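Below is one structure, written out as structure tokens; the observations come after it.
Note that this complex is displayed minus one protein chain, with the remaining chains in position.
Chains: A, B and C, in written order; residue numbering restarts at 1 for each.
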Amino acid sequence: MTREIGTELPLQQQESVVIRFAGDSGDGMQITGNQFTGTSAGVGNDLATLPDFPAEIRAPAGTRPGVSGFQIHFGSSEVHTPGDAPDVLVAMNPAALAVNLSDLKPGGIVVVNTGNFKETDLKKAKLERSPLGDGSLEGFRVISIDINERVKKALEDSPLSAKDVQRCKNFWTLGMMYWLYSRPLEPTMNWLATKFAKRPELVEANQKALQSGFNAGDIHEMFQGRYEVPACDVMPPGTYRNIMGNPALGLGLMAGSELAGLDIFLGAYPITPASDILHQLSGYKHYGVVTMQAEDEIAAICAAIGASYTGYLGMTATSGPGLALKTEAMGLAVAVELPLVIIDVQRAGPSTGMPTKVEQADLLQCVFGRNSEAPMPVLAASTPSDCFDIGIEACRIAVQYMTPVVVLTDNYLANGSEPWRLPKLEDLEPFEVEFRTDPEGYQPYSRDEKGARPWVKPGTPGLEHRIGGLEKEHLTGNICYDADNHELMTNLRHNKVMAVRDSIPTPEVFGPESGDLLVVGWGSTLGAITGAVDRLQKKDASVGRMHLRHLWPLPAGLDEIFSRYKAILVPEYNMGQMARILRSEYQSHSFHSYPKVQGKPFTTTELMHKITGILES
Amino acid sequence: MTREIGTELPLQQQESVVIRFAGDSGDGMQITGNQFTGTSAGVGNDLATLPDFPAEIRAPAGTRPGVSGFQIHFGSSEVHTPGDAPDVLVAMNPAALAVNLSDLKPGGIVVVNTGNFKETDLKKAKLERSPLGDGSLEGFRVISIDINERVKKALEDSPLSAKDVQRCKNFWTLGMMYWLYSRPLEPTMNWLATKFAKRPELVEANQKALQSGFNAGDIHEMFQGRYEVPACDVMPPGTYRNIMGNPALGLGLMAGSELAGLDIFLGAYPITPASDILHQLSGYKHYGVVTMQAEDEIAAICAAIGASYTGYLGMTATSGPGLALKTEAMGLAVAVELPLVIIDVQRAGPSTGMPTKVEQADLLQCVFGRNSEAPMPVLAASTPSDCFDIGIEACRIAVQYMTPVVVLTDNYLANGSEPWRLPKLEDLEPFEVEFRTDPEGYQPYSRDEKGARPWVKPGTPGLEHRIGGLEKEHLTGNICYDADNHELMTNLRHNKVMAVRDSIPTPEVFGPESGDLLVVGWGSTLGAITGAVDRLQKKDASVGRMHLRHLWPLPAGLDEIFSRYKAILVPEYNMGQMARILRSEYQSHSFHSYPKVQGKPFTTTELMHKITGILES
Amino acid sequence: MIQSKLTKKDLKSDQEVRWCPGCGDYAILNAAYAALAELGIKKENFVWVSGIGCSSRFPYYVDSYGFHTIHGRAPAFATGIRTANPELSVWLATGDGDGLSIGGNHMIHVLRRNVDVKILLFNNEIYGLTKGQYSPTSPIGHRSKSTPFGSVDRPFNPLSVALGAGATFVARTPDNDVKHMNQTIRQAAAHKGCAFVEVYQNCVIFNDGAFDEIYDKKVRKERTINLQAGQPMVYGTEMDKGLRLREFHVERVSAEDADVWDPHLESPAKAFLLAQLDQDPDMPNAIGLLRQVEAPVFEHDVRRQVDEATEKKGRGKLADLIYSSDTWEVD
Partner (left out) sequence: MIQSKLTKKDLKSDQEVRWCPGCGDYAILNAAYAALAELGIKKENFVWVSGIGCSSRFPYYVDSYGFHTIHGRAPAFATGIRTANPELSVWLATGDGDGLSIGGNHMIHVLRRNVDVKILLFNNEIYGLTKGQYSPTSPIGHRSKSTPFGSVDRPFNPLSVALGAGATFVARTPDNDVKHMNQTIRQAAAHKGCAFVEVYQNCVIFNDGAFDEIYDKKVRKERTINLQAGQPMVYGTEMDKGLRLREFHVERVSAEDADVWDPHLESPAKAFLLAQLDQDPDMPNAIGLLRQVEAPVFEHDVRRQVDEATEKKGRGKLADLIYSSDTWEVD
């Protein structure tokens, strides 16, 4: 179906490209982006993507708040982030152009759908003049096409209404971009055929639009050449799929519960950007998963603790404001020493803040934000696919140590995607739970070698006992106000959490074993840091990098590693929270905090700039 | 009425004495202790007291959980704490003896009411044998008196029932202790006359009992001599009253609101040990105070923020578990930048923990325990009477900087008492609030030189505006998702809180200007630290001390002070939370954490021991 | 203090309204503009308080004082505001999630206390802002993002909850009847005490047509009955049908035999019964005024205590507090 014509045009190889598709919420930019992603993955590129949803549910058509974007970074070498500045901006209307243009790389390509630049369109976008004519686009390579018109022409014979015809615009555009980047049409053709199987007229129209867009490029109407981004040869062999962080985390929790031999009970209350975890798990009923949308975040965690008490793997998922509400119950979970996985998909604050923007500023809240001494392990995922592994790790720690565990991700991980090399299930190490059933010598607060107390399901004869939030006597678990016992129990709880350290690896250092600077990151900064440090290392800068996935307790061996570098840089999306923890734990090193609190990720460039600055000083 | 007889007995001068009164909850030990306190204050002693209430509301009579205690430390030189080990234990029954004996100083005096040591009494106290006969009391000076019998005899002619006669036991005992420590009877005589003005038979009986106890000592029946603790001559001149921390804080808030020219709105939900602040302020209606017992802690703080929004000085008072529930709303208060005073009377945890025991482990929760970056000032009172000053300081900062402020106290401060030198009201500096009423150029998020935004009362014409928890545009306060604006606003909020530093003094260092060790404390450890360091300084140890009242931001000048000492010791009732903050703020000094998590305060002895240990190493 | 009336325009703020095109919230906002303008209250004396949700964006669009707080807590803020300053006219915009899920407790307590706050609960039987989860008012079996197999929990009837909590004013109004909304809002404003108004609100995006069976133009006359004080309980396209209460049963009768409706009854039991007609597909749904009774108003009594104490003892002096109990001198 896809004719390989037009090959006489110059074909330029590129190592990697960043494209941003932007249009009105109704323009189908997310589908376009996802199709481009799937096709690129299929041809073997490494990639990373990030959608940019409008904050409003449905802002009025054509307005700036209504702009929806999708950015994809694909390459023939390793791709670490969805990209800093796009090489190509596809703008379906004036609002999309106005909102996104400033991000475009100097000299970048901007594809504009001129069909949407009428006076009324400009007005909706709050533009006084058309940017097409006022010099705004100077310095860019502008491809102006009236896509509305093109689609109309291409689908002249379609039985679809004029309005429905216009809804095929995104596939026409996609086709053109496929041509420009030499991608095959088949995957999308097939997808369309399946997707609209019940409506053949839609299949036909969209396929036609796609092909027509492709041809439009092909017949040199607009481009001086086309590009090719060859398959990435550094991707380890295996089966891959593209995945976003939220679903990866959901799958990780599924895997974790299976490895523990338990069923999941998720108590949750919807909140952006964590709700999707609830949505996902509520579809897994035939996996024995019980989900409950509770009346609020407090009820959600309490129900989950209740479920854990019965022998389920209790979980709850929320974002910062919801976590704030859970802290009292988290303290109870510490006191009663039951397993629990608490997910915090962070977003920008304080308070309601900017719910759709990225931030990592719940770290201190998670590590320290509870009344009295209530220690619990805190983990953080560093890429969308790492969410899977962190999900498993959280389950492991929760059940092995009989403790609540916090998992931190963020907006950027939750919605960003990357190719995920699927694990071989048989390689995943099980950590099956054994419930205590033997009444002989049973003590509710005795401890195993890890410091964990026995887990008993209510209903087990002979092991009846009571637990609660009052201080408990060592071993018996009876209420106890004794001074020495309180200190003992405080220490036992503390030591148990610290002992998790024995079960986690020291993180790998990438780069020189010692040197001028070590960049220490955590969470979703991984991609940006990797990109920046890798490039500088190629320039022989004396800089290494290390990424933390276990935030509390911190892994063993850090002190020694830190001592091998003159300085340590800690970039993070907050005012320096991890830097504070590191300073308080490892006093003798010199930590530079590099805060960014803009609700958006680091660019490789700004990180490189910062690092170079420190290296030079 | 008080005959000065018996003066022929040797009169021994003592610098300071610690007495603990202990008996059944029904025995009136709190009244006894308070009377002894008032009388001792009247004769010019410095003093500190601490009650020890049973955890249960009304434990069965005669049982160990039913024991109620009151300790007073009074002296002719400065008294810093209610005392480590008592010199004298008054035990009204076997349970009181069993529970308290181990605390008594070796060689100390134990006064036992043998009238309550019958078989059934021993059984209630879970004692197999009477401690009076089994050698338990070896090494102490035991004064055994059948107080039951004495009172009965003394009140033979009283019209009171036998049961009511027995209720005069505590005054008999108090009379005896008055004799032993050469205190006048008048104050208590007068108090009884007023207290029971409507029941003259009770006045007479209790006064008779008091006199009879005094005489019993006087006629040498039991003691080899009596003691005198002369007036304290180092107390600065002034008018004094004895006060506990909770009421002192309540008065401080009253003073603070008056200095601000505002009325108080207190939203609170009862919780031990903070409830008394609600009780107190709810009695101040004719001061314009509005109190509201809300449905929970969340509603309490939200109502208080609502009241602040209208121009009241909003406040809320709670303890750790309640604070955990308020954190989401605290974040909103940060975002909307309204004044608010949040009181956390800390207690031992985690979770429900030990509600009647002391701990300082909410520090990190208060400083960092909110979603995202939500900075707010945190203060801590260091003695019962300092609660007054801290209350004023919290009001000042809240209104001058348009910010929520946390005040930390604890169980020990809340219920402990000491003489309070009353301030001259004209010396208190006012910080009157001016509400904005001028619409000209009004911007809801403009800032003054302190970084505070204007405070506008709803109802003011022409200044209508909306506030909320979403990120706001600088100056206009409109909802704004702009990246740079978010960073700007985050910094403005941060800087505003940090700027509080400019308005607070660098804490004084007591002791050598530089040296081997600086002991840095905060909150209720002041007394114990002062006692220990003073004594060591008298022995020429190279140790200084400094106490923090402003915990966030920390005062200026600390770094310089720390640099003058080889090491810094941070004793606190938690696992080292302030030590962590100090390490993270002042990396180049060597901080020793000295945690105590027993639900009870440091003793001077253990602190001296610790300090000596460090000095020697 | 009646003063020259406002116009709708006076109450429009300069903020762009950001609900989805077609959302029922627009109609509610317009009805509110009109009703508020007629109250004779100065615009600076209105305070609109809200939690979080699509509905809770409401305060931004009214050019008065406004406070967009946190999810579910608006009643608590409103209580603080109104108790601190009873001169203000305090209004609350909330949703079925904000007001009955996370905020259920504050809701029943503000009703119990009878704080003079006017509550508009935008019931769209869905979580709009978080993009389509079911809510505590969604019917059993509702398929939503969080209940792909259908919800299993029984819904609240918002009016029953309010009546159970002791509400003194309870009404219901549909977002597709501007006149009715306007009238209901004005009735709420006139009530001395806490007013609870459930607004049937259509969420075009996530729960479109949730109320069509009841209030679509084609069926509304048959499927709703407008309860009005002192009026017979009649309904139907020809206004020929009526309701009569007999022995705790609601009977459908002809218009002539209809009972006269009295929302001022001491017992809320009748209103309770009528609020629940929505359970029965053969019955019209009650809209209009279900209950309106007088009862002590929280903030009035709070302030009365303050005033009485002040009158009796005089405004307290700080010195008296501080220098009050047993003091002694050291010199």
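In the analysis below, contacts are C-beta pairs under 8 Å (C-beta built on N, C-alpha and C of every residue); 3 or more make two chains touch, one makes a residue touch a chain.
All figures in this text were calculated on a predicted structure; none of them were measured in a lab.
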> Taking the complete complex into account, which shown chains does the hidden chain touch?
Replying inline: A, B, C
>> For the chain not shown, which residue from A:Ala85, A:Val142 or A:Met235 touches it across the whole complex?
In response: A:Met235
> Which listed residue, A:Ala304, A:Val341, A:Ala381 or A:Val433, touches the chain dropped from view?
Replying inline: A:Ala304
> Out of C:Trp19, C:Trp91 or C:Phe156, which touches the unshown chain?
Replying inline: C:Phe156
> Looking at A:Gly139, A:Pro200, A:Gly288 or A:Gly557, which makes contact with the chain not pictured?
Replying inline: A:Gly288
> Residues on chain B that touch the omitted chain in the whole complex?
Replying inline: 56-61, 65, 268-272, 275, 278-279, 282-283, 285, 291, 293, 295-297, 321, 351-352
>> If the hidden chain were put back, which residues of chain A would touch it?
In response: 38, 41-42, 44, 235-242, 251, 254-255, 258, 265, 267, 284-290, 292, 294-296, 298-300, 302-307, 309-312, 314, 328-329, 332, 336, 421-423, 425, 457-470, 478-479
> On chain C, what residues meet the omitted chain?
Replying inline: 101-105, 108-109, 112-114, 136, 140, 149-150, 152-157, 160-166, 245-248, 265, 267-270, 272-273, 276, 295-296, 298, 301-302, 304-305, 308-309
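Quick note on the criterion: only the chains that are shown with their structure count from here on.
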> In whole angstrom, what separates the CA-based centres of chain B and chain C?
Replying inline: 45
> Taking each chain's centre as the mean position of its Cα atoms, how many Å separate chain A from chain B?
Replying inline: 48
> Which whole number of Å gives the spacing of the CA centres of chain A and chain C?
Replying inline: 40
> Touching two or more other chains, which residues of chain A qualify?
Replying inline: 321, 351-352
> What positions in chain C touch 2 or more of the other chains?
Replying inline: 52, 68, 70
